[in-house]
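All protein chains but one are shown in place.
We call the chains A, B and C, going by the order they appear; numbering starts again at 1 in every chain.
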Amino acid sequence: MQLRIALHSTAFEPLDLLRRWQEEHTPQGHSASAAEAHFIGRVRGVAADGGDLEALELEHYPGMTEQQLEQLAQACCIRHNVTSCLVLHRIGRVLPGEAIVLVAIGADRRGPAQRCCQELLEALKHDAPFWKREWRTDGSSTWLSGNTPL
Amino acid sequence: MQLRIALHSTAFEPLDLLRRWQEEHTPQGHSASAAEAHFIGRVRGVAADGGDLEALELEHYPGMTEQQLEQLAQACCIRHNVTSCLVLHRIGRVLPGEAIVLVAIGADRRGPAQRCCQELLEALKHDAPFWKREWRTDGSSTWLSGNTPL
Amino acid sequence: MVVSVEAMQQIAQAGIKVRLFAGLREQAGWAEHHWPVDPGGEAELTPRQLWWNLQLPGAFDQRIRVAINHQFADADTPLQPGDELAFLPPISGG
Partner (left out) sequence: MVVSVEAMQQIAQAGIKVRLFAGLREQAGWAEHHWPVDPGGEAELTPRQLWWNLQLPGAFDQRIRVAINHQFADADTPLQPGDELAFLPPISGG
């Protein structure tokens, strides 16, 4: 099982990194996964209070966040018996429209790929130490105390 | 709601077409979907009987297949209240490793995006007229009479 | 209702186009068949009856689905002249 996890402190282009990930585990004609499920989450242009969002600030706990992501991904991939997993997450200042999270799972069948992708996303949203602060256009900011509803 | 459905008679590169689709519905800084779920299905190198697969042949019912895909996608997208939907499906001779289906959903929240992607994939697998014939390396072939298990 | 002789002939010519796909097409040995409709015919013609009339292979079971004019339909739906009827073996897409 191939696991790749990374935190990005600057903007990343999900499709570019998906391509690189696909190429990595299909070297020299080695066949690509029969089933691949992806999820991309992006920053909304609207704050929780409905006002315009200037940027989202993402704080994490260096060391623990990476370790938790690794543990969550490993457990989820083993549980669903999938073959490859990519998790990318932004930290720092993220602008509206930019990708904040990417989860991609490769498996032999569609059910495990989709379920693993979905479960891992929920797991990291609830159990990987990240905190979001909304910066509004008027310069004020608020730490969020939870996730958007599923 | 933006719906794009196409049948491809030659190989397509899922990430290229995902990029084009993303660009289409984010013109001039218009913000991208907050949540995007993708599924890519590829041809396995192994036939149902465990032998080597030379190619998969995909037959469809011209006219009905497109119409069914459109109806299934429309119904699913309305049910989950998502904002954009891309469905690509191969027809003709498809080689191991090549993409056979791509479903991508853009929505404002992750739940609807993922559920719609999953449901639409099941719907098209069961209710869009496609038939697969496995061509083995010894030149023999068999029509499949169902889908791989979920 | 007044129906001209020409119109009657057109309807008769229209008949029903029957299409087969994939494994079913290969078993039957044909892909498309024109079934003439007798305008003065007594009983309503249904896909289930046509399956037998055309001597399609095997029993007409639940695994075979019916489409009329590109829409899934019940096997006992009365057919109209000009209809395109398709018998669909088990689907395996995606």
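Here is the rule we use: contacts are C-beta pairs under 8 Å (C-beta built on N, C-alpha and C of every residue); 3 or more make two chains touch, one makes a residue touch a chain.
Source: prediction; values computed, not measured.
**Student:** Among the chains you can see, which ones touch the chain that has been omitted?
**Tutor:** Missing chain, whole complex, touching shown chains: A.
**Student:** Using the touch definition from the top, which of A:45, A:97 or A:129 touches the missing chain?
**Tutor:** Hidden-chain contact among the options goes to A:129.
**Student:** With the missing chain put back, which residues of subunit A would touch it? List them for me.
**Tutor:** 41, 58-61, 63-64, 67-68, 89, 100-101, 121, 124-133, 143-147
Following the convention adopted for this analysis, only the chains that are shown with their structure count from here on.
**Student:** Can you name the chains that touch subunit A as well as subunit C?
**Tutor:** B
**Student:** Of the other chains, whose C-alpha centre is the longest way from the centre of subunit C?
**Tutor:** The chain lying farthest from subunit C is A.
**Student:** Return the distance between the CA-based centres of subunit A and subunit B, expressed in whole Å.
**Tutor:** Here the centre of subunit B sits 23 Å away from the centre of subunit A.
**Student:** How many angstrom between the C-alpha centroids of subunit C and subunit B?
**Tutor:** Distance between chain centres, rounded to whole Å: 29 Å.
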